[in-house]
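What follows is a single structure, written as structure tokens, with notes after it.
A single protein chain has been omitted; all remaining protein chains appear in their positions.
Our next item is chain A:
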Amino acid sequence: MTSVTEARRSEPRAPGPSRRGRRAVDHGPWFLVLPALIPILVLSVGPLLHGILLAFTDAQSGRTEPTRWIGTLNFQDLLQDTLFWESFRIGLVWAVGVTVPQFLLALGLALLLDQDLRLRWAARALAIVPWAMPEVVVGIMWRLTYNPDAGILNETLRDLGFGGDRDWLSGLATALPAVIVVGVWAGMPQTTVALLAGLQNTPRELHEAAAVDGAGAWRRFRTVTWPALRPVALAITALNLIWNFNSFALVYVLTNGGPGGRTRLPMLFAYEEAFRYGQFGYAAAMGCVMVAAISVLLAVFLVGRLRGGDER
């Protein structure tokens, strides 16, 4: 089984002019691509380009006069908009604050699930549950948990004698950390599943050979598991970073950006700007800034990681 996947994986990378020549001629039955290509072009590529263009206009919702080009005016306004940059900062704290614990916790869980433990089936099933749930329900569920009077969190704290009269989601200091915990919880399944899949791809024999040679658990992880896991770990962390930075529904349900904007992620900010105040052009400019930020973030992350790989 492994040898088949190995062979298939290396196939596309196989160099050689003959292969490449054949590939260039073989376009496949192009008409089969059309049914998916047209909706993607019309409803994904097109709108995204349109969205970027909108950032340079004064487009507003429900206006009768035609929209005009205003150059980079939206971006200049955005530079002065301290509320937006505060929201942007919160977005970065949230994205990193969710992605890092998400990865560490998921790695731990994946390593456990890869062992021959008895409760493994239950854990595997449970680990998927947060993934299957609608984000809105996840938000509602944690609102019930965090509820100051009727919530189980405060009740447990009271039982343990830690006070337990905190209003987690409305407290200025606790709102963002409380929301981040929910983000970690909600995003763990995908990460765990991906890492587990990667773990099951690591060669068992190598592991056993290292054990026979007297390598401890940590050394085996460093020298055998991690190198095999790295590509999967990189891919899923990069995706998590993007998904988390662009996340919306969870925080919308939990706090709607409150208290006092302490959890107002950039997506919430842009949503309000576009669909409450009708400032389409300005909101599109925010979207552009977010794409730029995400690209820079990813570039830094990936370049750093890949360079680390070359030194090995």
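The criterion applied here is as follows: contacts are C-beta pairs under 8 Å (C-beta built on N, C-alpha and C of every residue); 3 or more make two chains touch, one makes a residue touch a chain; residues count from 1.
Here, contacts and distances are computed from a predicted model.
J.: Under which of the names "Sulfate transport system ATP-binding protein", "Copper oxidase", "Carbohydrate ABC transporter permease" or "SpoVR family protein" is the non-displayed chain listed in UniProt?
T.: Hidden chain identified via UniProt as "Carbohydrate ABC transporter permease".
J.: Among A:Ile140, A:Leu157, A:Leu206 or A:Leu302, which residue is in touch with the absent chain?
T.: In the full complex, the listed residue that touches the missing chain is A:Ile140.
J.: Please identify which residue in A:Ala173, A:Ala197 or A:Val300 touches the non-displayed chain.
T.: A:Ala197
J.: Thinking of the whole complex, not just what is shown, which of A:Ile90, A:Ala175 or A:Ala283 touches the missing chain?
T.: Answer from the full complex: A:Ala283 touches the omitted chain.
J.: What is the set of chain A residues that contact the non-displayed chain in the whole complex?
T.: Within chain A, the residues touching the omitted chain are 5, 8-9, 12, 23, 26-30, 32-33, 35-37, 39-40, 43-48, 50-52, 54, 59, 105, 108-109, 112, 115, 117-120, 122-123, 125-138, 140-145, 147, 149-152, 155, 158, 185, 188, 190, 193-194, 196-198, 200-201, 207-208, 211, 217, 231-232, 235-236, 239, 242-243, 245-246, 248-249, 252-253, 266-267, 270-271, 274-275, 280, 283-284, 286-288, 290-291, 294-295, 298.
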